[in-house]
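Below is one structure, written out as structure tokens, with a few remarks after it.
On to subunit A.
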Amino acid sequence: MLIKTVFSGFGGQGVIMMGQLLATAGMVEGKNVTCLPSYGAEVRGGTANCTVVISTEEIASPVASEPEYAVLMNNPSLIRYQNQVQSGGTIFLNSSLIEDRPIRGDLTIYEIPLNDLVQQLPDHKGANVVMLGAFIKKSALVTLDTMIRVLKDTFGGKNPAVFKLNKSALVLGYEYLE
Partner candidate 1 sequence: MKKVFSRPKSLKPTPFHYCPGCGHSIIHRLIGEVIDEMNLQEKIIGVPPAGCAVLAYNYFDIDMGEASHGRAAALATGLKRALPDRVVFTYQGDGDIAAIGTAESIHAAARGENITTIFVNNGVYGMTGGQMAPTTILGQNTTTSPRGRKESRDGFPINLSEMIAIAPGSAYIERTAVNNPANILKTKKAIAKAFRLQLQGFGFTLVEILSACPTNWKMAPIDACKWIDEVMSVHFPLGVLKDISGEKRDAH
Partner candidate 2 sequence: MRGNHVAAEAAVRAGCRYYFGYPITPQNEIPEYMSARLSEIEGGVFIQAESEIASIHMVIGASMAGGRVMTSSSGPGISLKQEGISFLCALELPAVIINMTRGGPGLGNIAPAQSDYFQATRGGGHGDYRTLVFGPNSCQELANLTYEGFNLADKYRIPVVILGDGMLGQMMEPVELPPEIPLKKLPPKDWTLTGAKGRPSRFLRSLILDPIKEEEHNWKLMRKYEKIVREEVRWETAYADDAKMMVIAFGIAARIAKGAIKRLREEGIKVGLLRPITLWPFPSKAIRDLAKKVKHFFVFEMNMGQMVEDVKLALEGNGEVHFYGRPGGVILTPLEIARVISSQYYQKRLG
């Protein structure tokens, strides 16, 4: 198994955090992982992206030619990545911000209205983790339990309240898709 996922959105939407969390969860489950973020000035206010490879074999390239999954948080990301995803692949898109839809017929599309969903959360924050919840439900790359553990390791130490918030965001997204 070797699965490549691209996360993409505006800088500040938390796409690199999504990639890091997924890669960490993959590592916790004993798989080989690489996480390649975009970085530097382009991340601040520009378009940020992050490529995660999860595999049971050696990962040669951390760069993905044709990812299986694309998690897209804004319209420019859809334009950039819709043709890169491999045939039969899956796109998760933030339908609150993305008006266009891929014209390809060989992809599975999940639409997640993140702006509406975060209304159910205190402070209306955590859209990226909501999306991550939806993503792991359908991709089944890692389990919900593992991801909760990773959230706890990442946020719990500094501030238990932040962990709690992220956990409810994750579960919200996980339960949103059937």
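Quick note on selection: all candidates are chains of the complex that A comes from, given by their letters.
The rule we apply is simple: a contact is a pair of C-beta atoms (placed from the backbone, for glycine too) under 8 Å apart; a residue touches a chain by one contact, two chains touch by 3 or more; residues count from 1.
Bear in mind that the values here come from a model prediction, so they are computed numbers and not experimental data.
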item: Among 1 or 2, touch partner of subunit A in the complex; value: 2
item: Touching residues on subunit A, where the partner in the complex is candidate 2; value: 20, 23, 27, 32-37, 39-41, 60-66
